Structures are given as structure tokens and as C-alpha cells.
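Of the protein chains in this complex, one is absent; all others appear in place.
Residue numbering begins at 1 within each chain, and the chains themselves are lettered A and B in the order written.
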Amino acid sequence: MEIALNELAKSIGLECKSTVIIENLATLKDARAKSLSFFHDRKYLDDLKATKAAAVILEKEYVKYLPKGVIALITNEPYKKMALATKLFAYKPYTDTFEPKLGEGSSISEHAYCGKGVVIGKNSTIMAGVFLGDGVSVGDNTIIYPNVTIYHGCIVGSHVTIHSGTVIGSDGFGFVSKDHSNTKFYQIGNVVIEDGVEIGANCTIDRATLGSTIIKSNAKLDNLIQIGHNCEVGDYSVIVSQVGLSGSTIVGKGVVIGGQCGTAGHLKIGDRAMLAARTGVTKSLEGGKIYGGFPAVEIKLWRKMQAALMRLVKSGKQ
Amino acid sequence: MEIALNELAKSIGLECKSTVIIENLATLKDARAKSLSFFHDRKYLDDLKATKAAAVILEKEYVKYLPKGVIALITNEPYKKMALATKLFAYKPYTDTFEPKLGEGSSISEHAYCGKGVVIGKNSTIMAGVFLGDGVSVGDNTIIYPNVTIYHGCIVGSHVTIHSGTVIGSDGFGFVSKDHSNTKFYQIGNVVIEDGVEIGANCTIDRATLGSTIIKSNAKLDNLIQIGHNCEVGDYSVIVSQVGLSGSTIVGKGVVIGGQCGTAGHLKIGDRAMLAARTGVTKSLEGGKIYGGFPAVEIKLWRKMQAALMRLVKSGKQ
Partner (left out) sequence: MEIALNELAKSIGLECKSTVIIENLATLKDARAKSLSFFHDRKYLDDLKATKAAAVILEKEYVKYLPKGVIALITNEPYKKMALATKLFAYKPYTDTFEPKLGEGSSISEHAYCGKGVVIGKNSTIMAGVFLGDGVSVGDNTIIYPNVTIYHGCIVGSHVTIHSGTVIGSDGFGFVSKDHSNTKFYQIGNVVIEDGVEIGANCTIDRATLGSTIIKSNAKLDNLIQIGHNCEVGDYSVIVSQVGLSGSTIVGKGVVIGGQCGTAGHLKIGDRAMLAARTGVTKSLEGGKIYGGFPAVEIKLWRKMQAALMRLVKSGKQ
């Protein structure tokens, strides 16, 4: 996709005279010479000051922070305008299927279906009912069980196992809600599943808004787990069934997350932290400790809270 | 389906001499001239007094409330007898597939499968592995991603997006449990997805027992969400991942429901209410307020409860 900036601006209701060519959308941090980016939250001010984007959608008062040569698209609603821009770059699904490129020793069921340009490595097995979207790549010695769906552009490593019904690369949940309308922020990113990962049945791992959602090497996920857009799950981490990670949750290495836990978005869980089942994480947690409860606290404290409540009832003095 | 009332009555172990033809089963409110209905809960007494049904299954003491001309089928177990009647009207699945009627600009994968009488509007895209049951209709500009299942009789509007693995129109969870048996209440209704709705991956939206489960226009649902039979989700409402709505939950307009919330059945959530993640709703909630906790209370109160508990522990005086 290539579009002149002035045309792009016009189509989202903004004005700009530059005819520089925009090739992609990116965060301030990831933006390159032909990227359009946006700034909508002061916590990204350092990224704004250092961005390599061709142009940035932002409010007037922040124009002064733009690096020299970066073009400003000025608006009071940068997030909504960026959402409108994503529509121009959104993937257009279609229904034709194509033959994948298959490495030595690999096999794909005649009842599995691929988009354009799918590449599968060596000794991998793709079973019936699997759908691999445009440009999906699968490594070596990987098993994809029946009825898995992997959307366009996602990358699956080697020695990976994905169980039935799991969906990888569906749209992250991004809507700009205002005045009784929900404007979709089209999800331009992808999902990367690194080597040695195992994912259970009926999980959902959303593609990134911009950039990648990443499941790092040797992480193990149980069934019915939700991984929001732009999450990272660290190496060797273990996530038990029915956990939900909200968008942009960053899970460190060797973390263990018990069943039915949930996290609010945009937070970090430090290396080797352990979360008891059903923990609800509302802010970042230091690594190396054990947590429980909702809101999450160190598990010893949570147990004291439960005990205190029990004594309160039994004492009859409230 | 047409059956004489006396035959129908006999097949469920009741007596009746009338040979009036029954064409469908319905709630007291929705019942029409050829409907059979039932009364099993005093909260529907006004509906009983005004019903237009041909006949009603009910206990003897309520016969006096029947409008003139409505036939009574008397029993001590009206709910169980209605459940037996639903079996007569239940859908019979089969395995043949048929060509759908396809509007201009629409395409359906040759690896998607349809029952009889499927109708798809203009510019819609139905991808591989999708199943559309008998009589399903899909509007214009709608995208159905791979491996979605939509059961017979469900209606999908225009500008709708449904992500992979989602199941629409599976049976609502209805069993009459008694004396070590679970009698199935066959689910005769359907699901209606209105225009502009987006539904994430691996959701389940159950068909109504009688009538329709409805997702209203421009509502947005994330992944792994359970919507029970006969629920309504209001216009522009937003539901985050892993939420469960029990049967007959009525969600108003512009409501926001955070991740992993749950509701008990047969309650209402008012317009523009907001539920923090993990809220457990046990009774109806007024609109325009923010709630949290389980059982749900206004979120300020819930925070005070958490703080009080924390102080109780720290004070050491319990």
C-alpha cells in the first residue's frame, strides 16, 4: 500500500500539502522513513521526540516536540483520526485458496486451506480444517491440529504445537467509542509464535494493533486462554486455562499464571513471578514473588485478608 | 410443523379433546392464534391474562386467568410438559449441503458449507470452514472469518464482522432437572445479529429457547464471550473478553462490560452503565453508573470495602 500524505490526510478529514509517500502505519517507536504515526498520550512523549516517522497525527500543542523534518497532521482527536487511517491499510479478506510451499517431510491435509504465499518448513504436520491466511509461515517440526485458524501475516516457529480450535491473529479489540459510535481501529499488526511454544485448544491470540503480539520461545499455554493485542509472553512462561491478558500486557520469563487469572492492560509482570489461580492483576508486579487475590497482592497478605474477614464474621462484633 | 392439539397433548402425557392445529410454540407474550404456550411462574401472570395462544399448559389453579377461548392443558409440571412438547418441534440436523443464494459482489469459499435456503447479500465474504445452517441469512458487506459456525435459522445483518471459531445459534442451556434426570427443553428460537456488530473469536451466542437472542446494532464483542439464550445486548454496547451473560440478561444501550464479568440470569443492566473487569452481577443495575466487585456494587463502595479489609489486616485488631 502506497498513498500520498495529502490524499491520506484528506480521506481522514485533515489537511496537509505534502505529497510524501506513506507506506505503512506504525507506533512512534517503530516508525521509519515512510511511516505515518500518531501521538495521543503524554506517556509516549519521549517516543514522540525521537520518532523517525515521516508524519505524525497529533494535537497542536505537541507539535513543538516533533523532530526536525517530521510533518504534523494537526487535530483534536488524534486517536480517532489514526483509527480512520487504519481503514486505508486494513487487510481485505477473500475466499480463494492456494497451494502452500511445503518443506521436505512436511504434509498438509487436503482439507486444510491456505491463502497466498504460505510457507511451511520441514517435517511439519498441518491437519484437516486448518486455515492459514496469506503469507503465514510455519517452521520445522511443528504440529497444527484440526480446525485451527491462523490469520494472514502471522509467523509460527519450529517445534511448535497448536491444538484444535485455537485462533491466532484475529483482530485485537480496538474501538474509539464516542458519541454513541464505535470507530474501529483496524488491526495492522501480526502474531509471532516463537520456537518450542505449545498452545492448547480454543485459545485466542489477537494480532497487534501495530507491531506484533509475541509468544516467546518455550512458553506453554493451556486451553481457552485470551491473549490481547500487543501482549508479550516471555520465554518458558506457563499459563493455565481460561486466563485473560488484556492488551499490551508484558509477561516476563519463567512466569507461572494460574487458571482464570486476568490482567488489566498496559502492565508488566516480572520474571519468575507466580500468580495463584484467579488472581486479578490491576498494576505491574515485581518478579520473583507469589501473588493472589483481586486486586492482586502478595499471596501471604491475601490469605491474611481472608482470615481477617473470617474472624470478623465469627467474632460477631462488626 | 403442524399437529392437532389432542395428539400433541397425548404425546406429552396430557389429555385434551380439541383438534385445533398447533403450528408453533411460543411464550405467552409472543403466542399467536396457532401457538401452544405454557405458564410456570407467577411473574408472568399479566402475560397469561393477555395471551393470544390457542392453548396453554398450566396448573389447575391458574386456569381461571386464561382469556376466553384459550384452551387449558392442565398438569402439575407445566415446565417439564412444555419441555416434552419442544421435542416435537425440535430441529433435525442432517449432513447434506447446498448452494447458497449469493448477492452481487459476494463470495463464499468453496470450502464453506451451507444448509438449505441460505441467502447472502451483496459484497459479503464467507471464508473457508464456515458452516451456515438451513435458512441462515447474511446481509451486505459482512465478513465471516474461517471456521465460524452459524446454526439454522439465525439472521446476520449488514456490515457485520464475525471472527474465527465463533459459534452462533447453538442450543441454549435448558434442562428440567428432577429426580436424577435432566429433561431437555429443546431450543426453538434463533439468534439475530443486527447491522454493524463485530464479534471476536471463539465466542458462543446461544439461540433463544423461544423467540430470539439479539445482538443489537453496532455492539462490539471481544473474544471468548458467552451470551446465553434470550439475552439482548443493546446498541453500541461494548463487551470485553471472557464475559458470560446468563440466559435472559438484558443489556442496555452504550453499556461497557469489562473482561471476565458475569451476570446471573433474568436481570437488566441500564443504559450507559459501566462494569469494571471481573464484576459479578447478581441483580439488575441502574444505568449511567460505574460498578465493580462481586456481588456488584457501585465501584466506589467496592474500593472502600477493599480498603477496609486491608486496614483490618494491617491494624492487627481483628
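Here is the rule we go by: a residue touches a chain if its C-beta (ideal position, glycine included) is under 8 Å from a C-beta of that chain, and two chains touch if they have at least 3 such contacts.
Worth saying up front: this structure is predicted, and the values here are computed from it rather than measured.
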item	value
Hidden partner chain, touching residue among B:23, B:77 or B:171	B:171
Hidden-chain contact residue, picked from the options A:127, A:176, A:267 or A:299	A:127
Which residue of A:70, A:85, A:208 or A:224 touches the chain not shown here	A:224
Those residues of chain A which, in the complete complex, touch the missing chain	107-112, 125-129, 143, 145-147, 161, 163-165, 198, 200-202, 218, 220, 222-224, 235-236, 238, 240-242, 253-254, 256, 259-260, 277-278, 306, 309-310, 312-313, 318
Where the missing chain touches chain B, by residue	93-97, 111, 113, 129, 131, 147, 149, 151, 165-167, 170-171, 173, 175, 177, 180-182, 184, 202-204, 206, 224, 226, 228, 242, 244, 246, 260, 262, 264, 280, 294-295, 301, 304-305, 308-309, 311-312, 315
